[in-house]
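Apart from one protein chain that is not included, each protein chain of the complex appears where it belongs.
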């Protein structure tokens, strides 16, 4: 819906599909979800899987800055110049939803510095179930929860679970240990989300992120079509 | 009817703390001041805000008023550089300027905003962009000065609520009690900006707080922090 208009001059509005130089900007995918559900691990795994074929960058929004960015640096999933941290003033919701200025700036700086880019992953700070990304910042969003956080989370709903373009239910390998009922989670998610997709992952497993990576690839194909 | 009240609604939009121009991630030096023990309670916050109002706030307000009055934004940007010896604060001012520019061009687009964004794509000093935004919204130089001054004190007050768990009613009362001084500073800033139109940017105030500059550099060196400045 944003593709049919573009503002004059540099960086007019975040959602514009074209860069000031007329080239199409990168697809921007947000990853949100509660603390400890595996957002950063998912970002790391996506980077490892997609970096061979696509030009990637990551923006992190820690509550305390740099923790996640430094994890990604330590894991060496991308060169440091492709990872940027944004300070959120103790309000991670605000930075990805209400006032996306600093994130948009980070995204543009990355495209200027290491572009052209195919994909930018924007990771939110760990938060509760109400955090969602502004459509002015990302083109699609993934909400990551995990089985250990309680199998009633899909039933509880909330904007992240209900409206994210993809719901990832992570750490399925832990389900037997924490007594989570995956079938119930799937049914509740379907109830909340209708036709929107849900994926179960275990990043511990061999290529555990593959279904998420496939979903991102499909998004990329649609974006560049 | 139009007249003195015209533009009041636009002023509310621009001055709203929820105006999406990046300010929420900045503490106006309060994060460092809290760590250094210079802000511990509502009294310290009041003195901090009062000092910031009459130094960095006044300087920013006059720059904003001058930009709203139609002075050359590039000349004002150079004047802002000279008034900002701290590179951390220069970088912050340009970042916030760039972020405000985006919001301004979405809300009150105009050729002057586009021209400045094109001349300084990495961002002009925020007060200059603020003044030009006010101008684009058909607000007055005095309106621009008010916005700059209010930002100068509301940023630290909001941040202190988050950092110290300060009672939000107390913090807001601090701001309310500063209102008469803010009125006075707005009048001074506006008068100087009007003079600058004829006498050049040197007559704009250059009030500075040494601890603001020192603390900004100390804060920029923290490896982990909540606020960007």
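Read from first to last, the chains carry the letters A and B; within each, the first residue is number 1.
Note that in this section a residue touches a chain if its C-beta (ideal position, glycine included) is under 8 Å from a C-beta of that chain, and two chains touch if they have at least 3 such contacts.
In this section, contacts and distances are computed from a predicted model.
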Which of the following names does UniProt give to the chain that is not shown: "Serine/threonine-protein kinase RsbT", "Urease accessory protein UreD", "HypC/HybG/HupF family hydrogenase formation chaperone" or "Phosphate transport system permease protein PstA"? "Urease accessory protein UreD"
The chain left out here touches which displayed chains? B
By the document's definition of touch, the residue of B:10, B:25 or B:39 touching the omitted chain is B:39
Logged for chain B, residues touching the omitted partner chain are 29, 33, 36, 38-39, 44, 46-56, 78-79, 81-88, 90, 181, 185, 201-202, 205-214, 217-218, 220-221
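Heads up, the rule we're going with is that only the chains that are shown with their structure count from here on.
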Please report how many Å separate the Cα centroid of chain A from that of chain B, as a whole number. 33
Seen from chain B, its contact residues with chain A in the complex are 18, 20-27, 95, 98-103, 105-106, 109, 114, 117-118, 121, 159, 162-163, 223-228
The residues of chain A that touch chain B in their complex are 7-14, 63-67, 86-91, 94-95, 98-102, 104-105
